[in-house]
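Take a look at chain A:
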Amino acid sequence: MASVKLPESKIQELKEVCQKYDNKGSELINVLHGAQELFGYLPAEVQEIIADELNVSVAHVYGVVTFYSFFSMLPKGRNPISICMGTACYVRGAEKVLDEFKRILNVKVGETTGDGKFSLSCLRCVGACGLAPVVTIGERVYGRVSADDVKKILSEYA
Partner candidate 1 sequence: MGKYKSHILVCAGTGCRASDCEGIVSNLESALEENNLNEDVQVVRTGCFGFCEKGPVVKMVPDNTFYVEVTPDDAGELVLEHLVKGRKVERLLYIDPDTKERISDSKHMGFYKKQYRIALRNCGFIDPENIDEYIARDGYAAMGKILESMTPEEATAIIKESGLRGRGGGGFPTGLKWEFTRKAQADKKYVVCNADEGDPGAFMDRSILEGDPHSVLEAMAICGFCIGADTGLIYIRAEYPLAINRLKTAINQAREYGLIGKDILGTGFNFDVEIRLGAGAFVCGEETALIHSMEGLRGEPTVKPPFPAEKGYNGKPTNVNNVETFANIPPIILKGSKWFSEIGTEKSKGTKVFALAGKVNNVGLIEVPMGITLREVIFDIGGGIKGGKKFKAVQTGGPSGGCLTEKHLDIPIDYENLLQCGSMMGSGGMIVMDEDDCMVSVAKFYLDFTVEESCGKCAPCRIGNKRLYEMLDKISLGKSSEEDLGMLRNLANVIKDTSLCGLGQTSPNPVLSTMDNFHEEYLAHVADGKCPAGQCKALMHYIIDSHLCVGCTLCNRVCPVDAISGEKKTPHVIDSSICIKCGACLEKCKFGAISVQ
Partner candidate 2 sequence: MAKVKTLADLRKMKDELRSKISLRENSDNPESMVQIKVSMATCGIASGAKEVMNHLINELDSENIPSVVTQTGCMGYCYAEPTIEVIKPGEQPLVFGDVTLKKASEIIEKYIKGGELVDGIIPDSYETIE
């Protein structure tokens, strides 16, 4: 059923992540964090290996992955864009900013652009409420963003 072929060295690393947590099923969430760090996302094959290593069912792993919004089964874009949708950002116009990103990139929330350059996601409060509305792209934080700024921000990644 595999559609993604994983490189063997990465699999070894993944197994080491599992071993770091004693291959305990109760450490699933920590392991998934480690795996996502390793692969950038959690493709089905990765989940199968984890299930096997931790001796839990794949369905269980998938159930956990789909429960938590931090975990993703889609590869992120090279420049992951996150728009804070915390209350402070919301009341200061985050939705308009989001709409503008959606319009320009022509993707929905949770999707990645066709060229793999950008992915768009929302998150709840990064805690920089003084700078609301806040957008992060990779490690960079943009504060007090307005819809008009979006084009300019994206052009930095041309």
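FYI, contacts are C-beta pairs under 8 Å (C-beta built on N, C-alpha and C of every residue); 3 or more make two chains touch, one makes a residue touch a chain; residues count from 1.
Per the selection procedure, all candidates are chains of the complex that A comes from, given by their letters.
Small disclaimer: the values here were computed from a predicted structure and weren't measured.
S.K.: In the complex, chain A is touched by which of the candidates 1 or 2?
M.R.: Here, the candidate touching chain A is 1.
S.K.: For a test of understanding, state which residues of chain A touch candidate 1 in their complex under the given definition.
M.R.: That would be residues 24-30, 32-33, 56, 63-64, 67-71, 85-92, 123-132, 134, 141, 143 of chain A.
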